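Below are the structure tokens for one structure; questions will follow.
All protein chains but one are shown at their positions in the complex.
Going in written order, the chains are labelled A, B and C, and every chain counts its residues from 1.
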């Protein structure tokens, strides 16, 4: 006996992960699987720019707010494209493009309250933007001048984390701390929800869901009722590996096994991402966390500037997703419904040009760190052994000229 | 919005894991939670020894087979009690009791075909017995003379694994290998299922479910359709921590998030354990793996001989479970239905006395390993550096007398 | 035990005799009373008080939100402790046994050790990871290991080990107040056998300093944790044969405080380094290398090492031959003297 009702069976639209060289049907099925979110997908703005309603996650939004979201996405995309270009010019050693994921990141970023904390992976330039981090401050890591330059506590935005999954446990601990600090589930004098309650949101990818640390984060957050939103950007690819290398099921269903909500949202629909993340963060602030959100989106560019996607994915797939562009649908909706003047779009365009210009400027002017920096902040307290190593390097550097002249030899 | 239908909500009978000092209601709820398996519990023989049917997992069983299962459980329990006594007498450094888990282990062990592979944790003495391992061969590890003495490939029973969770990934790889070797989903000439197809079963506890390795095993097994049965013995405790420290949900529901079956079986009902595990292994051999089984049972004794359960659990709980004894219900059923003579029970008793005697004998006669053993089999191939260390120890040991006399000083 | 002769407690008011286990428990309690941000996390550290009872009674007195019985996963323990530290807490994590720290290795090496550096000092992760370590307890596999060298090799971590109740009491408190992550190695087989008089009014010596426990002229023994007692016993035995051995307790494994060792070797000309850990690329290798450099002209014999062998920890019936003991130490001292 083995009936699908009894437990969650693999979706018909997810091809068997062990499929050898795929058949034509499977290729098409695969295309559909990565381009359609399925029945449970939460969407409020269609790719064609039509506003649709949703029974659970609808949202009232002012035209001004929608224009602001549009502006955010345009600026974020410009930052991404400009940084990509800077890498091509040799000004950056590496860049990690977010192209295509603007809606997921701006929707999530704008759903946060100032007191909420975010823990990013390494692709969350859009969330960083929403947290008020100057895009120029993102570049040091990719230029090789620092490992992260902003103050994570001041900006409430953690440093980029490269080891897949690590930040999920760190975010879980931070969220546990919010609860231990009594910042969850409070009410004010009139019995209304206190508006200084806090939540945490952690970002990771579809590939990351396979890591033990992500599972342990799910376990801890559930057991400690942590006010934590697990925000998984399923951009369909982990470098060259499609999502079915990681799971039989749609990733939002992973939450079922832990006993907390899992929601799949159209990650290219900034409205839906905003609505679902606002709801999830509020659930957490009220003490009903954790919550898993799978933002169903697509990595339109290479994994990083060193990657060559043509080796592992079909251009048809990329073409499919171009039709679902997160910015275009908002532009269409704003324009069609007369919610934005032509001048508005021009202003945003001009603003993004300025931003790009500033970014180029800032990038080439990032000072190279001095050699002493190698030893700075390894420890918070004195370490004589390390001090000796620093002195050794310093005296060596001072002596370099002589060595070069080779006089001694 | 937040409706339980949308996702699996915490069961009402599992108290909030973050509950501080529990209320009386919670204590009672807790008692119920750990003594009742809930609606989905698969049971074929009630604690009172009544045979009940089950729509999915019923099984035809000969009286002789049932008597054999009874015998297995009695002998396994005797091995456990005798070994526990040997530790008390100082003949073993440690013992890990299985008392109370006989049905889960004998049911699972007897469901295996000769060609199936098992990967144990450290408490699976009952499974070892079913795999034909001489109970005396289990003792070396606990006496400190070896780290495991049987041949895992010959017995198709891995060595005990102490690092929680590790063996789950190793078992997953082995099961992947069975598939790669073409030992899964075959049919004979007449289109019947080939009877030399293979499966693997891996044993772990409730606490182990929190480990990243167990999650990664779930991910790999699902993605590679591995013929693997995840057999979780939920004995309600991870040393001093109750299961709600590990999960909000009943553990068998964890499988829902991965897209393979999860079944909760009465772990004190040897018939149900046999039926469910036979089904699960067959599913795997046919290529429908993996499957998760949660055997709902209870650790009647201490975690190990060094543990003191009185520090963390109520004796009422233990009393509750005494009423569900896995052996008693079979004895009652056999006797009441005239399926076994009084002489049968006496024979089994006598046999267990002999076994105990043999075990005592064997234990005290296990030879101490020679010092060279420290260096034996660290590597399969020569290692001169290690050879030098061995020589050093040997010449030192040879010189010991002189050193003692201290003449040189 | 050397403790009674230790400076700090010499001027003891009404000193009490306590075990290392009790000293650690008292030190943890004092730290939790001193700072409400101090948390204790780990497996079975609550109701049970830990399998060694080091945290006995703390959950009862400080509550479930200060003493956390965590789910069973070490990466989760360290990973969430890091988040709690970023939030402003000072978690003290217990790893149940030395052999079970490895699931947490990635969080320790990739995050715990690097966050302060990565953030240019903006993030502090003042976490203490308590590890009962070492052998000689007749236990099963993974319960008797000495993994300290892995962490001494890891930049960004501090590593210390106590060898007696008095140090245990003070060092755990000093470690908890440190703003750097610290691996704290406790010689588990001495939890209850090691007793000493503790004067809680004494002034402890700084955490990251080693200490001469016994002075001698013929050769120097350097050790830490469980091997310190072995060295003291060896020195006592050697003295009966007229051999005066100087014994130094390292106490701090990273950063190393080798000044006293250099001074001693310049005097004795001979050094034997003792540790239970495997030998290859270990702390004893580092000590030997540095002493060979610093005391190049003073050494009358090469630095000799007495270590556990480069094998997995053997079945416990063999640990007597595996572990450095008085005989093997004196045998090696003889080799050094005969060089």
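Keep this in mind: a contact is a pair of C-beta atoms (placed from the backbone, for glycine too) under 8 Å apart; a residue touches a chain by one contact, two chains touch by 3 or more.
As the structure is a computational prediction, the values presented were derived from the model and not from experiment.
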item	value
Touching residue (missing chain; options A:57, A:70, A:142 or A:218)	A:142
Which of C:283, C:306 or C:330 contacts the chain that the document leaves out	C:283
Among A:164, A:184, A:295 or A:356, residue touching the chain not depicted	A:164
On chain C, residues whose C-beta touches the chain left out of the figure	99, 102-103, 105-106, 109-110, 113-114, 117-118, 141-142, 149-150, 152-156, 254, 256, 278, 280-286, 288-289, 292-293, 296, 301-305, 309-312, 339
Residues belonging to chain B that touch the chain removed from view	146-149, 151-153, 158-159, 161, 163, 166, 168-178, 180-181, 212-213, 216-217, 219-220, 223, 376-381, 383-386
Absent chain, residues of chain A that touch it	18, 20-21, 93-94, 122, 140-147, 162-165, 207-208, 210-213, 238-241, 245-246, 306-307, 311-312, 368-369, 371, 373-375, 378, 385-386, 389-390, 393, 396-397, 399-400, 403-404, 406, 408-409
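One rule holds in what follows: only the chains that are shown with their structure count from here on.
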item	value
CA centroid of chain B to CA centroid of chain C, Å	36
Per-residue multi-chain contacts in chain B, two or more chains	18, 210-213, 245-246
Residue list for chain C, restricted to those that touch at least two other chains	65, 70-71, 73, 75-76, 103
